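Here the complex is missing one protein chain, while the rest keep their positions.
The chains carry the letters A and B, assigned in the order they are written, with residues numbered from 1 in each.
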Amino acid sequence: MAEATPILSVQDLVMHYTTRKGDVSAVDGVSFDLENGKSLGLVGESGCGKTSIAFSLMKLLPDNAKIKGGSIYVGGTDILQLSHDELLKFRWQRIAMVFQAAMNALNPVYTVGDQIIEALDLHWGDLSREQSRERIGQLFEMVGLDPKLMDRYPHEFSGGMRQRAVIAMALSCNPDIIIADEPTTALDVIVQDRILRELKKIQEKLGMSMIYISHDIAVIAEVSDRIGVMYAGRMAELADGVDIFEHPLHPYTYALMRAFPSIKGEKHELVTLPGEPPDLLFPPPGCRFHPRCPRATDVCKQEQPPFADNGRGHFVACWHPMEANHE
Amino acid sequence: MSNNNDKPLLRVQGLKKYFPVGGGFLRQARSFIHAVDDLEFDIPMGGSLGLVGESGCGKTTTGKLLVRLHEPTDGQIFIQNEQGELEDIAHRKGESMKTFRRRVQMIFQDPYESLNPRRTIYDTVAEPLVVQGIGTIVEREERVAALLERVGLTPATSFMFRFPHELSGGQRQRVAIARALIIDPVFIAADEPTSMLDVSIRTGVMNLMMELAGEMGVSYLYITHDLAVARYMCERIAVMYLGKMVERASTEELLANPLHPYTRALISAVPVPDPRISRQAIDIKGGVSAPIDPPPICRFFARCPLGDDFCENNPHPPMEDKGGGHYVACYKV
Partner (left out) sequence: MNMTVQTSSVDTAPPLWQMRLKLALKNFKSGWAIFKENPIGIIGLVLIVFFALLAALHPILMATAWEPAVYDPITGYDFEILIHPSPPTWIPQPDNPMWEFSFRHVLGTDPLGRDVLSQLMFSTRSEFLLGVGAALVTVLIATTIGAVAAYYGGLVDMIFMRIADVVYMLPFIALLIVLSSLFDFELIHLALVYGVLAGFGGTTIVIKSQALTIKVKAYIEAARIAGGNDLHIIFTHLVPNLLPLSFLYMMFTVTGAIFSEAVLSFFGLLDIRMSWGLMIQTAQAAGYLLNSWKYWYLMFPSGVAITLLCAAFYLVGRALDEVVNPRLRKR
């Protein structure tokens, strides 16, 4: 599959949070590639490590988080080796992030335009005020906002407009990669649908690569070329979108798909997984999914399954993957 | 069970709730948010209705009106009493209100806020029994334990004296379900009870709710923003827009054959968890605004792709039966 060099390559990333009760192993040996101009969707439940990966990629880690190992190559450079100053240039210009909860990503005491100018100044240096405003006007039009709105304050924006402004901010420095962390979670479906379509359009127009992060498999299914399913800090399965829906190999992926109601197709009984995701202070040995897995055997309890390619770019970490024609 | 199938369990007529804006003590409010405006619907005995709409459409307010957390500005809420007769409880107060409280319960959205952090699970679940003075201490304890086991918190004795913070979100929501069912209500308003839970936990809670409602013969109103969840949980679905009900039909009919332009847009915007299915999105212009002193014309007019002079010059369209109990409030369909 990998003919071209991927724009982003994450290898064996390990990240821990230190808490008063001990270390939480939030990300444990995650690897994936992102090809230029493509989109990758990371899906999983809360606490599965998907947001921690996003913060690691941006190197915007909370004080108590620490990257313990692995490498993150962006266009050939390992960003984990960069100095603080190099990182400042790197962030936003190569990788930008659209934050979760657009409410808090904007400072309420500055106009939306001024906040984007701040980001512009940081990276483009000496732009005159007119040039900056012109650029913001372009960005606003690109995300579907009226350029006249740039002098308004965040509280005058609706939730959808705020999310668009945050997207404009992420676009301001022409990044190669955009990470969208739950970009539409707090929004109503109609607005969500519009924003997702616009993000897709912008991505195609600018030829960017995207990483979408969401708990909603339906959102991920709509926007991603490749889908990675995460569970308890590890990547369970990674494959092309259609492939993963047609032949899910990991029992967790299978369960996740059967647990989502849909308004299309036959109405089917939703399957419930027993138990709850593990406490990552004390992750279970072996495969982290084994306590809830209907296919678990002794080997699952003792040894961690390798994250292996089945030959067609379909990676899975499971000792007993589902048969390709299980349905 | 005193069953009377001719009558609905719950009947709502002309239900209105206006909230004053900007008023205060000794100061008359100038304008009103028409949060719920002239609703009319029935819920049959043992039936379920999904109330769907975007945030701010008044669905939560409707739920709170039905359990009388709010007093309606106008309109009637009829509910069958123990003798099977319809009683209007819209403006009940005092002791007769307390009796009515045994018949309806509510399940809230946020399982982290709906349980008092300083009370044990036992205290929380037994509260309705204690307040209503039902049973002795031993009886209450047995009843709580039995119900906790039924909602999947086993062994009950190990859960009864824990505090909410020791439970996961899914377990908390099970406690909330137990609290709602402990006094054998006939009707439950469930306000997005699973929207804050993770997928693998959510289905368990949804299935449990349906099972228990069936077993105990409880009707429910399921408030959600998610059409897919409403489809899974409910026999009928009603769509709300800015305080008005715009369409109401049986679930499959509504999804297969939506008539109101808003319902159509809403359905077309729901993402499908399968990349093999592509959908045709219908876009509607503009966004939702708060219904503060809205003009008397159709609420959806400003965003409607079908709206014309007739819509602009006539009052909000009434709900009309288009056959087979498919009600819609639109002049153009």
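In this section, contacts are C-beta pairs under 8 Å (C-beta built on N, C-alpha and C of every residue); 3 or more make two chains touch, one makes a residue touch a chain.
Given the structure is predicted, the values throughout are model-derived calculations rather than measurements.
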item	value
Among B:16, B:143 or B:322, the residue in touch with the chain that has been omitted	B:143
Hidden-chain contact residue, picked from the options B:157, B:257, B:289 or B:314	B:157
Contacting the left-out chain in the complete assembly, out of B:13, B:73, B:120 or B:168	B:120
Where the missing chain touches chain B, by residue	1, 25, 64, 67, 69, 97-98, 101-102, 104-106, 108-110, 113-120, 124, 127-128, 131-132, 137, 141-143, 145-147, 149-150, 156-157, 160-161, 163, 176, 179, 183-184, 186, 215-217
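The criterion applied here is as follows: only the chains that are shown with their structure count from here on.
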item	value
Inter-centroid spacing, chain B versus chain A (mean Cα positions, whole Å)	33
Residue ranges of chain A in contact with chain B within the complex	45-46, 158, 160-161, 188-194, 196-197, 215-219, 221-222, 241-242, 245-246, 255-257, 259-265, 267, 270-273, 276-277, 292
Chain B residues touching chain A - in the complex, by the definition given at the top	54-55, 168, 170, 198-204, 206-207, 225-229, 231-232, 252, 255, 265-277, 279, 281, 283-284, 287-288
